[in-house]
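Structure record follows, encoded as structure tokens.
With one protein chain held back, the other chains of the complex are shown just where they sit.
Up next, chain A:
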Amino acid sequence: MLTVAAPALDHLAGSLIQSVDWVAIAPPLVPAALALVVLVADLFLPPARKALLGWLSVAGLVASLALLLPLRSGHRRTFCLPSPTLPGPTHGPTSCSYVADHFALAFQLLVLGGALIVALMSLVSVEDDRLPAGEFWFLLLASTCGAALLPACRDLASLVVALELASLPAFALVALRRDGRGGEAALKFFLSSVTATAVTLLGVSFVYAASGSLYLDRIAAALPNVPGQLQPLTAVGTVLTLVGFAFKTAAVPFHFWVPDTYAGAPVPVAGYLSVVGKAAGLAGLAAIAVLGFHSYGRDWGLALAVLAALTMTVGNVGALRQRGDAPHSAVRLLAWSSIAQAGYLLVPIAAAGYGASPGAIGATVAFALVYGVVNLGAFAVVTSAGTRLDEYRGLFARRPAAALAMAFFLLNLAGLPPGVVGLFGKVVVFRAVVDAGMGWLAVIMAVNVVIALYYYLVWTARLFQPAPDAVATGRRVPSALVGALALAAALGVVLSVDPQIVLQLASGSLFG
């Protein structure tokens, strides 16, 4: 009797008390713990020593990146429930809330690496813009924690919570700049984000009603068997959930906050939003679409394809309209271009809905990593060289290294050699969409790539123009900023010589 009862008790205990794999969750956990340490330490540090907080955060992010290494086999999972359909001693396939597979690891690498570059850039800005150090680092780390948590989440509740954890501190980060612009920008950002969350939650509730579960794998199993009268509800639910996440990536028509917010925020925060914030939305979108809603691929695939086409077109047209002499025009141009790039990032996910090869999601991940590196590099130059496009005239004559790095980043964003990795990033996206047989989307994207080339090239050409007379030679660039720039440039060069490092992500399925 005892021998029969023991496994049953075991099973009962297992469902109540979950064993936690601390190694697996360490990468997002470190920034969270550090955020609290920073907040408390801020109270006890004299104003002269506040710079320590920044270096502490940088060290924490490096540690967090290092903690990804033991996970690289990609098999860790935790917070698991045994399958309800197979009770008893034989534990069936379990559903886990947190899975550190290659998809999650790639996005965590992007999020933590991006946050590290942003942190290096911020070491200077926090002092220059006189931002409150403790609050700034706390918010940055908290938001990073959410963004790093999100790609590993495999149930809708955790995904929504992680997404909010990533975005709520971001509103405050935007508002930290105390010159009036920040407040308005933060409000715009907040209102659009909250609307997007509401849409997502509505979609989640529909899907839960139809499938009876929040776990992505269980939803995937249940959706094909949804009774007939619930099918329209399910279709609407899937589309609403994904559209909500797409809004977080600044897809049209919820892109209006982007240019104002980027211009209002401190420049490193704008860089953070353009890469880390976008990566969070994108990771959620990809995971839900492919793991949960695969059987409704045709519905959300088309919705995402249209959204992607609109987003890239609107983003590029907006970027084209930036005038060189306007204040913050460089940041605004990068903001609009980041909207356009979000459009490209959505393309392979849409293609996955249309039954492209398993590498399609990998194409998004690979392109996001490439974009993250070169875009943060561009923001690092903007932090040091100025936020108006006209300030870049003749930069090569004044600061050749910064100008060459900027030219390299811009050509990577445009996808032109010598920015080889930028070019191949676009090639994998094109490959996914050609593979899925969506010719119209491929052609729209091709035209957009050419439009985008125009403004990137105008900017690049500006760098090498003869310098306007008598420009005051800038102050010495702080070493942390040089470090951020050098890191991004070195990554870009290494990836250009051997694109396989990142493109291997696009050669097979990342999940599992």
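Simple rule for what comes next: a residue touches a chain if its C-beta (ideal position, glycine included) is under 8 Å from a C-beta of that chain, and two chains touch if they have at least 3 such contacts; residues count from 1.
Criterion: contacts and distances are computed from a predicted model.
*Asks:* Out of "ABC transporter ATP-binding protein", "NADH-quinone oxidoreductase subunit M", "ATP synthase subunit b" or "Magnesium chelatase family protein", flag the one the UniProt entry gives for the chain missing from this complex.
*Replies:* The UniProt record for the chain left out of view names it "NADH-quinone oxidoreductase subunit M".
*Asks:* Among the options A:189, A:272, A:424 or A:511, which residue touches the chain absent from this view?
*Replies:* A:424
*Asks:* Just name the one of A:201, A:230, A:326 or A:434 that touches the chain not displayed here.
*Replies:* The single option touching the absent chain is A:434.
*Asks:* In the full complex, which residues of chain A touch the absent chain?
*Replies:* 359, 400, 404, 411, 416-418, 420, 423-424, 427-428, 430-431, 434-435, 439, 442-443, 446-447, 449-450, 453-454, 457, 461, 464, 499-500, 503-507
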